[in-house]
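Apart from one protein chain that is not included, each protein chain of the complex appears where it belongs.
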Amino acid sequence: MKVFLAFARQSFHSIAIYRFDFWLRVSTVLILMYSIRWVWVALYTQRPGAFGASLEQMITYGVLSMAIENLFYSFGVQYYMSQQVRSGAIDVDLLKPLDFHFHMLARNTGQMLFRLFIMILPAILCGYLFFGLRPPATPLAGFQFALALFIGYLVGFHLEFLLGSIALVTLDIHSIDWAFNALLRFFSGQLVPIWLFPGPLGTLASLLPFRALFATPLSIYTGLLNGEAIINAVGLQLFWLAALVLLSRWFWNRIQARIISQGG
Amino acid sequence: MIQVEHLTKEYKRVIRREGFLGSVRTLFSAQYETIPAVNDISFRIDEGELVGYIGPNGAGKSTSIKMLCGILVPTSGRIEVNGLIPHKERMKNTRQIGAVFGQKTQLWWDVPVIESLRLFRDIYKVPEAQYKHNLNLFNDLLDLHEFQNTPVRQLSLGQRLRADMAAALLHNPRLLFLDEPMIGVDVVAKERLRNFIQEINRDQKVTILLTTHDMVDIEKVCSRIMIIDHGHIVYDGSLAQIRNQYGKQRKLVVEFEEAVPDFSEPNAALVKSEGRKKWFAFNRFETSPSTLIANISSRYPILDLAVEEPEIEEIVRTIYQGKPGNARENGT
Partner (left out) sequence: MNAFQLYFRLIHISLLSRMQYRANFLVGLLGLIVWNLVNLGLIGILVTQFTSLKDWTLWELVFLYCLWILGHSLYALFFSHTDQMETYLIEGTFDQFLLRPASPLIQVLGREFQYLEIADALFALTGLGLAYTHLGLRWDGWHWGFFVIAVMSGAVIMFALNLLIACTAFWTGRSRGAAFVAGQFYGLVQWYPIEIFGKTFRVIVTGFLPVAFINYYPSLLLLNKLDRADSAWWLSLLSPLVALLLVGIVSGVWRLALNRYSSSGS
């Protein structure tokens, strides 16, 4: 646990060095929150009945989805891994008396925590003040949202970790990452709520892990999911988390053995 | 060839503040500290010299080399390479220098070596006759023809380095930078590369600056060494000089006819004892070996003996550590 905190803290501090990067992201989040509000207004006025929700709820959904954007893709685990293997520095990481998976999680979480306090919470505040982000449907929903978001974060991390591991085998991270991001944007419900998906596509979306990142927590927050539906949704999140953790560890152990035997 | 006067390079670094609030404050207003990577160094290298450039990691080696290549602009001081100021005339300077980096190849990874060489030929505008001549030279000295059609990623480390040497010398540069070129190379290949380096230095009068951590490279190849530490040149001279100046200690290795108990001599310290052998360290300015031998042989019968020169590595380590006494004897 101490080790975890040590890495987290190290990651935490290193963000402050990249000031320009930080301010760039902050301004982008604001612009995106502003833009998405307009998109929803336009879509909603077009056909109010399409969403099964009020305009305020949709705006909250959209603006909040932009605000929490930076919770994910924090550290770019997949890029870190790819870079380390290419430069050979992966050996240093593997020699540490520390589980690599755990190590990566600690680093990622450090950055995430920093972003949470410095970017996400202020963004949510701005969203509330300027862009029409409403408070959670009920205080309980707010708490459940935070929980679901945390689980979503863990799911997102493991997806990236798995991606990084796969990329080590195929050697090319970029195309895979593009494809992954496209899938993520689509199935996570960040840009278009997944309950709008027609028939079979909607069913697929509700089963995949991607919704754990955005759709589930956001729906809980806006009150679009409640009662038993929440339990189902969170249950699915947890199921995917467990599956991804196991898959990540299994896959990574195999790759680690391969790296060690081949010498990088 | 190379003229460096009072060269200084300072970097600005963000000061890391402690704690959570510290990090937050850094986001809004960062404070910088100035770090001198290279601090007022001066030296001169004539054409045709083969100089070893050594120093601990972070001493300023790569910074100074980058400035010589024109990649980095100095904070102050004067630097001239064959009449050109590198950072002011970067492109022109690149035509007269070549570089081999041990850690990273210049060649394109997935294509045959010869493809990379062809492209370099065109980038550097090497006349066809010169190109052919150089290829023949490399075939002779580096066995280039053995692997020129192999993609770089399939080459052994030794082969890759040979290919990099060919690429670096293709345009007949006057000055060659070798940055740790022999890391991880086996002894046979090393010997071969060393010979190659000496040969082109001798035959083509290519000035060579060799950065290395391997003292054997230095001893075998270089006539002169420069030692840089914490941004300062702490030594600049020939190997013989450095041994004279700093290596006052010699070792007398005596093998006795049979194992004898440890003893000490005036003016000589017993530093090691193993079986029938004993190592005595003495200051060659204070004692002569013959006196020591006479004294020791009068105690016990000697079977064999040898006098060891001070190891460069040991000397350099002493210099790195900035030990007074030995290191400051005659000044630098």
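Read from first to last, the chains carry the letters A and B; within each, the first residue is number 1.
One rule holds in what follows: a contact is a pair of C-beta atoms (placed from the backbone, for glycine too) under 8 Å apart; a residue touches a chain by one contact, two chains touch by 3 or more.
Quick caveat, the model's predicted, so the values are computed rather than measured.
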Of B:Ile15, B:Ile123 or B:Leu270, the residue in touch with the unshown chain: B:Ile123
Of A:Arg9, A:Arg25, A:His103 or A:Arg249, which sits in contact with the chain we cannot see? A:Arg25
If I consider the whole complex, including the chain that's not displayed, which of B:Glu115, B:Glu199, B:Glu219 or B:Glu265 touches that chain? B:Glu115
Would you write out the residues of subunit B that touch the absent chain, in ascending order? 11-12, 63, 66, 69-73, 87, 90-92, 94-95, 97, 99, 101, 103-104, 106, 108-111, 115-116, 119, 122-125, 151
Across the whole complex, list the residues on subunit A that are touched by the chain not included here. 18-21, 24-25, 28, 31-32, 34-36, 38-39, 41-43, 46-47, 50, 69, 73, 76, 79, 83, 86-87, 170-172, 174-176, 178-179, 182-183, 185-186, 191-192, 196-198, 201
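Assume only the chains that are shown with their structure count from here on.
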Residues of subunit B touching subunit A in their complex? 14, 16-17, 20, 22-24, 26-27, 30
Sites on subunit A touched by subunit B in the complex: 12-13, 15-17, 19, 22-23, 114, 118
